[in-house]
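Omission of a single protein chain aside, the complex is shown with its protein chains in their original locations.
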Amino acid sequence: MIRARGLVKAFDDFTAVDGIDVEVRPGEAFGFLGPNGAGKSSTMRMIGCVSPPTAGELTVLGMDPRTDGPRIRAGLGVVPQRDSLDEELTVEENIWVYGRYFGLPRRLVRERAAELLEFAQLTDRARSVVEPLSGGMKRRLTIARALVNSPRILLLDEPTTGLDPQARHVLWDRLFRLKREGVTLVLTTHYMDEAEQLCDRLVVMDHGRIVAEGSPSALIAQHSTREVLELRFDTADHAAHLGGVEGVADRVEVLPDRLLLYTPDGEAAQSELHRRGLEPLSALVRRSTLEDVFLHLTGRTLVD
Amino acid sequence: MAGTGTTSGRVAPGADGGTAPLTGGWQAVTAHWLAKYRRVWFGTAITSFLSPLLYLAGMGYGLGMLVDRGAGGIDGVPYVVFVAPGVLAATTLQVAAGETTFSVMGSIKWDRTYHGMLATPLGVRDVVTGHLAYVLVRLTMAAVVFFGVAAALGTVRSWWGLLAVPVAVLGGLAFASCCYAYSASLTNDRGLALMFRFVVMPMTLFSGTFFPIEQLPGWLQPVAWLTPLWHAVDASRTLVLGTADPGGVLLHVGYLALWAAGGYLAAVRVLHRRMVV
Partner (left out) sequence: MAAPDQGRVAAAGRLARAVPIPAGAGMARMLVERNYRSFRRTWVIIASGFFEPVFFLFAMGVGIGSLVGDVETEGRLVPYVVFVAPALLAASAMNGAVFDSTTNVFFKLKYAKLYDSVLATPLGPRDVALGEIAWALLRGLVYSAAFLAVAALAGAVTSPLALLAVPAATLIGWAFASIGMAATTYMRTWADFDYVQLAILPMFLFSATFFPLETYPAALQGVVQATPLFHGVAMVRDLMLGQVGPDLLVHVAYLVVLGLVGTAWTARRIERLLLR
């Protein structure tokens, strides 16, 4: 569906994407995980044919974005990072008008709008203007709108950023359904839980490069331990406690507000610390997540 | 301005034993708008200073040539002398409308400046007074600059003409306070576009600015008498020409003051209803 080799996007003063290789297969949910400024959005814009690549090779749906932009875009659905709904129109009109941009016949657009509004749980708001809708509703409408041309690939840039937890879950549920219907999903996110929930496969990006690639569980298995012990101390500088925990875990990360101890067995590490007489304010054992993978690969956290 | 003297309200209560007032008062609001204006004054200088002068040149001298040839001027004076006080008053109307429409709606709805102001000890009355005081500053600047140029061009015939400046400013304020109340009552900006089209524009054209209202069909003349602009134009014109009689001018000024006061009270009420819920 999408294939990139040595893809580069450079602006006047910086290089946003610095030679990435990506391969997205039909029907999978593929994610770009990384912090803000990692080059995810620039990559998405290149795939969406609204930003010409500076160098490298890119094919989308078997075509070259440089020459076949309109033809490729006819087969894509794009959900941009910031909702760009048409606030001068009603909810249903947003879908109608957008469908017409694809040259679809009016009758077809109306039929499809009815289905999509149902899908987006917005049927009862069809005639409302867009402005008073909640953030989650607007996001669902943006997704419904992007589906009007029955795209083969749906591009989602930070689909749930800025939404409350409940709205996120509603949205994830909708995206699952699409995936089951065989739509290829390509999404960017800086939330590791979202990447774990939605993605079959993902790449971790940092500073315009890909630092790791694989399924969420494979990445965790490869780049982290099974469990993590999180320790908080009553202190300004957690690095001061490094000596005390030495040898307890495979690896230790120091964050401003806690220590992370990477170990196959969190409980065992905890009792070892207890035996040494260490008294943290709190101690928590949890499974490793993609957040830990990212921390390990880049030395930084995802959400700052 | 507020915030410089020892009686400033910017000090936290209790910082000096609780004797300082709790609020910067309306002056603080005026200072806010002036600070904003300082950043865009150059661009607005074009619309508020240059465009009246262009109108004076185009209408007064260009069209004036045709009028003077066709009718020998108006009421015995060249057309440019007739039209200058009209443009003076129309300018204050434009500035007034420009400063009390989109900025009022924006402060309520878009950038929510008023929400920020009212989260401090400032009250609704301070917000309205401060905003209108700022408009007063703008009106005075525009009127003084235009009057200076018009006088230099020899269109002012009497020393009494100097009084045309405060009269025109009062005319602008009369409209500004009403316009403020109207803008504050709207929930979207469509009403503003309509107001410019159906109030500001016709008033500018048909209130004796460019031609005596006696030229209008009989039924329209009483409408013109009602507009604040006609009173500002007529008073300014008699002052500039040196034909003013004190009673007439006082009547005009009284009428305008009534508008200004009524608009102010309405503005405070409307904004209160809008912001304090």
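Letters A and B mark the chains in the order given here, with residues in each chain numbered from 1 onward.
Assume contacts are C-beta pairs under 8 Å (C-beta built on N, C-alpha and C of every residue); 3 or more make two chains touch, one makes a residue touch a chain.
Treat the numbers as computed from the prediction; the structure is a model and nothing was measured.
S.K.: Which of A:G37, A:G56, A:G75 or A:G244 sits in contact with the chain that's absent?
M.R.: Going through A:G37, A:G56, A:G75 or A:G244 one by one, A:G75 is the residue touching the chain not shown.
S.K.: Under the stated touch rule, tell me which residues of chain B contact the chain that is not displayed.
M.R.: Spelled out for chain B, the touching residues are 40, 43-44, 46-47, 50-51, 54-55, 57-59, 62-63, 65-67, 69-71, 74, 79, 190, 193-194, 197-198, 201-202, 205-206, 210-211, 215-217.
S.K.: By the contact criterion defined above, which parts of chain A meet the unshown chain? Give residue numbers in ascending order.
M.R.: 11, 48, 50-52, 67-71, 73-76, 78, 80, 82, 84-89, 93, 96-98, 100-105, 108, 145-146, 149-150, 152
What we mean here is this: only the chains that are shown with their structure count from here on.
S.K.: Take the average of all CA coordinates in chain A, do the same for chain B, and state the distance between these two points in whole angstrom.
M.R.: Result: the chain centres lie 54 Å from each other.
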